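Sharing a structure, written as structure tokens. Questions coming.
Removed from the display is one protein chain of the complex; every other protein chain stays in position.
Letters A and B name the chains as they come in the text, with residue numbers starting at 1 for each one.
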Amino acid sequence: MALLTTSSFVMSYHFRSEQFEGPLDLLLALIEKEKLDITQVSLAQVADQYLEYIKQENGASLENLASFLSVAARLILIKSRALLPILTFSDDEEESMDNLEQHLRAYKLFREAAQKLGLLFEKSKAAVARESFLGTQVVFYPPKGITKETLREHFANVLGEIPVFEILPEKELVAIITLEEKITTLQHTLRERAESSFAEIISTAQDRVEVIVSFLALLELIKQRFIHVEQKKFFSNILIKRL
Amino acid sequence: MASSLLSALESLLFISGEPVSFGRLGKTLAVSEKEIHEAVAALSAKYAADEMAGLMILEDSKTVLLATKPANAPVVESLTKSALQENMSKAALEVLAIIAYRAPITRTEIDAIRGVNCSFTLRNLLLRDLITREGNPSDSRGYIYRPTMKFLQVLGMANVASLPDYETLSQDERLRMILQEELPASEEELKDTI
Partner (left out) sequence: MASSLLSALESLLFISGEPVSFGRLGKTLAVSEKEIHEAVAALSAKYAADEMAGLMILEDSKTVLLATKPANAPVVESLTKSALQENMSKAALEVLAIIAYRAPITRTEIDAIRGVNCSFTLRNLLLRDLITREGNPSDSRGYIYRPTMKFLQVLGMANVASLPDYETLSQDERLRMILQEELPASEEELKDTI
């Protein structure tokens, strides 16, 4: 049974070239494209397409990669539950699956509200205000007790508040690297526990995101300690047995 | 209501030009904030009922602004040779919608609803004066966001309650659940999923 079908589904060029505002935007677009309602079943149904999109976009070009991966992990849970009813999930995991569905519904409300707002911006006419205190005489009124030092302090404060934009991508990168490191460690211990070879997957993976997404899929299941995975070769069906 | 109070209120709103708080109006006119709210509502109704009036009142929870009626925007813009037009990206519209319907709201909550980090979009909207931020009383490092009068002005709207489906969206219970959840983008959760 294939958890991640990489070749069975090819998305249209149009879909790939579209810019998504984040994982929820992408997920909604997929569900709407299939004319589905927001349910666990439809989420399981579009999970592959979602993962495929992340791979095709080659990760690095996606802003908010960590957010995309976090939703990917939830989708993998949902998909594995749909495929393997024998699996049992912890309360936390059940909650995180239900939450994704709820979250998507809530996000949809605002995405629709944003579309209506966009139309309003296009067609509405403005209410114009006056410049404040027009016609008022200018009167010299310096702040009481102000000194050069006051200005220096306030200017230094302003400098301190300037956002350092590089922090954002860095933070995300750290998250991804942490993810990779953990996967490598887990890979090592799992190799002893499970019989399948993860080294093979890593060696044939096209990029880092593919490695991460593939492993997330396998690890989610292994984490249950109910299953054991085997894979004859990369891109072949993943064989899953109950332990 | 004394007609002199309405007259004085109109004078104050006219001269101020920028949004004035109900508190400051009350203090200046030596009446209670409740009376100011009533007077503002009366003036607003007077403008709305009078087809010859060219003015309208915009208000949020704290402040009031006098502005021209949207129907007159074309002549006003031709006189001032400037137009309040805004080109809005999809991201900007989403963040703006979330803030307009759910204000006051924190950045963490906005990020949570959209499932992505919104800091760039927020900065852009702040610079365009469509949203405003203030310190968050319950988190000294964070801000809370609200729509501005400029937002209402661009839409020619008296208040946010005139937005489509305002009642439903501003009250929606599902959001409370989402907002109680962890951020999908947070590092913590990513680690948990491994």
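Everything below uses one rule, namely that a residue touches a chain if its C-beta (ideal position, glycine included) is under 8 Å from a C-beta of that chain, and two chains touch if they have at least 3 such contacts.
For clarity, every value in this text was computed on a predicted model and none was experimentally measured.
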| item | value |
| --- | --- |
| Option touching the unshown chain, where B:11, B:32 or B:61 are the choices | B:11 |
| Interface residues of chain A (partner: the chain not displayed) | 128-136, 138-144, 146-159, 161-165 |
| Chain B residues that touch the omitted chain in the full complex | 3-4, 6-12, 14-16, 18, 20, 24, 27-29, 43, 46, 51-55, 66, 68-69, 71-72, 75-76, 78-80, 123, 126-129, 132-133, 150 |
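Definition applied: only the chains that are shown with their structure count from here on.
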| item | value |
| --- | --- |
| For chain A paired with chain B, centre-to-centre distance based on mean C-alpha positions, whole Å | 30 |
